[in-house]
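A single protein chain has been omitted from the complex, and every remaining protein chain is retained in its original position.
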Amino acid sequence: MFDRYIIVDGSLRNVGDGNPTGYAIDTRIGYYRGLGLSMVDFDLEVDGEAVPKESITFQVHGHDYPADSLGDVLDDRWGFNEAATLIVDHPGGLPAGEHEVHYRQWLRISYLPTPSQNDDRKVMSVAG
Amino acid sequence: MFDRYIIVDGSLRNVGDGNPTGYAIDTRIGYYRGLGLSMVDFDLEVDGEAVPKESITFQVHGHDYPADSLGDVLDDRWGFNEAATLIVDHPGGLPAGEHEVHYRQWLRISYLPTPSQNDDRKVMSVAG
Amino acid sequence: MSHNIKRGVSLYSYQEEVFLGKLDLESAIAASASFGANGIEIIPEQTFDNFPNLTDEQVEQWFALHAKYGTVPTAYDMFIDLKRRADRLMTLEEGVESVHRDIDLAARLGTKVIRVIINTPPEVYEHAAPYAEEKGIKLALEIHAPMRYDHRWVQQFLEIIHRVNSPALGLLPDMGTFVKIFPRVVSDRALRDGATPKLVDHIIKVYNDHPTDMHTLTREIAWRGGNPVDMALATTAAGYNWVEPSTLIPHMPYLFHIQAKFYEMVDDTHEYSIPYDEIIPVLIDNGYDGYLSSEYEGNRHIQDVEPVDSVEQVRRQHAMFVTLLGEAD
Partner (left out) sequence: MSHNIKRGVSLYSYQEEVFLGKLDLESAIAASASFGANGIEIIPEQTFDNFPNLTDEQVEQWFALHAKYGTVPTAYDMFIDLKRRADRLMTLEEGVESVHRDIDLAARLGTKVIRVIINTPPEVYEHAAPYAEEKGIKLALEIHAPMRYDHRWVQQFLEIIHRVNSPALGLLPDMGTFVKIFPRVVSDRALRDGATPKLVDHIIKVYNDHPTDMHTLTREIAWRGGNPVDMALATTAAGYNWVEPSTLIPHMPYLFHIQAKFYEMVDDTHEYSIPYDEIIPVLIDNGYDGYLSSEYEGNRHIQDVEPVDSVEQVRRQHAMFVTLLGEAD
């Protein structure tokens, strides 16, 4: 229900001072309530290339989780009003200029027979 | 309806004399009638690795078609009683011994809302 | 009561053995003749790998086999590949051309009835009528589950049949619209594939009640903790259908042929899910005079545990027909 908003517009940036260690974007949950992290899955593509799950850290209210182990997190939630940051380990960061980010999210909603899918695609600029 | 039979059992072999140029398997149509080739699509995995479409030739009753252009073939059919051979360009062929072949087929049946899917997985031996 | 109902078989019934090379056209016809299924319905796209380019030799052999076994051609099962191209549907002209091709082939094969598949656009059906009439071929729309006789889609064809009033236009009921009891071969297969026994029981019970809310069943099964096999079975259940056999009565003048669908002949007297003992009296009492053409569809549900014996299944159905048609008297 919030597909068009699940990538926070303009949030793409390199991370790490001077020599970037990677890049990050902010994401939102595409559902009308928060959800335990074990019920959240996603994938990320930048400029048409799949970003390996192992290189992504999912950060929410200051806690860091390896993206490929979210399914095991039974004691934390992603709130409705919270942005979660995806921090990608990518030495050198992204080149300055426009990049297309494609983010898909699957939420294991107990009420529904199959996972709820959200899909957003945004072109954002990284400062030079 | 014929999932379990769409890979012809025991049909995996290397092709090319002496120094193999690749390997081949025989496949059947998983439907109760033949179908025009434009309505057929498939993919192939050997030992867990996807085989690139560009390296596959689809051969039926003596005609060769590049596997990635089957969708354009409006003047030939794959008969109900015919095996079609998938010839994979793979210099050196497969090593002798057992290999797992995973073959999935999608048939664009006009009667059905979505393509009909067939899926077969067989372990077969290549002679040394 | 006297009647003129004839017995036959669709070669659809033998698909498993033909696919596996255990039967060919001749042995399939011979087997059928052996139990009096003398009318042979054909799916040319199954029997002839070189379809639609049948040679004169193939056609001669077809008639030679009928002469040899004392059988006759009945119906021709056509398909219309509306999605032949990925980027667009067939046009009306292409659709009519496809049916004309089938009319020509049916004329060559001596099948007086063409089974018109239910996804055929109504306007194609109507536009093909004059050529069918000219060639003496009947275009019989197959009424297939889960569509009912009063369904919006079927009503379009009935409107054409009544308005055009051509001897070439009529119906071909598939008896799969009379599935009163959920086919056990289908639920047993789901159990072998990992379905949950108590949910399978529930799906069967719901189906057998013939409720009006079949669109909710998959969701309900999910809430009951169904796994993907359970949910697939619930979806399958919504593809079957039961209406009273008397539903056929108003359509009797237009019935050109009947596909006697079945899933499992338990013995020589009883199909598990379709009550032929309720259907056949309606056909007799209302003067149906075409074929009952066996259409065995159990193969795909049992092939994982036992060798499929389609010939035996069809034989049993004909033993039942002999009784119900009073041929034994």
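Order of writing sets the labels: A, B and C. Residues in every chain begin at 1.
Everything below uses one rule, namely that a residue touches a chain if its C-beta (ideal position, glycine included) is under 8 Å from a C-beta of that chain, and two chains touch if they have at least 3 such contacts.
Since the model is a prediction, treat every value here as computed from it, not as a measurement.
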| item | value |
| --- | --- |
| Touching residue (missing chain; options C:5, C:40, C:105 or C:118) | C:118 |
| Absent-chain contact - pick from C:133, C:220 or C:309 | C:220 |
| Touch list for subunit C against the chain that is not drawn | 82, 89, 118-119, 121, 146-148, 151-153, 206, 212-216, 219-220, 222-223, 225, 238 |
| For subunit B, residues in touch with the removed chain | 112-113 |
| Chain not shown, touching residues in subunit A | 1-2, 4-5, 28, 32-36, 38-39, 61, 71, 74, 77, 79-82, 108-111 |
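Throughout what follows, only the chains that are shown with their structure count from here on.
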| item | value |
| --- | --- |
| Distance between the centres, which are taken as Cα means, of subunit C and subunit B, whole angstrom | 30 |
| Whole-Å separation of chain centres (CA-atom averages), subunit A against subunit B | 38 |
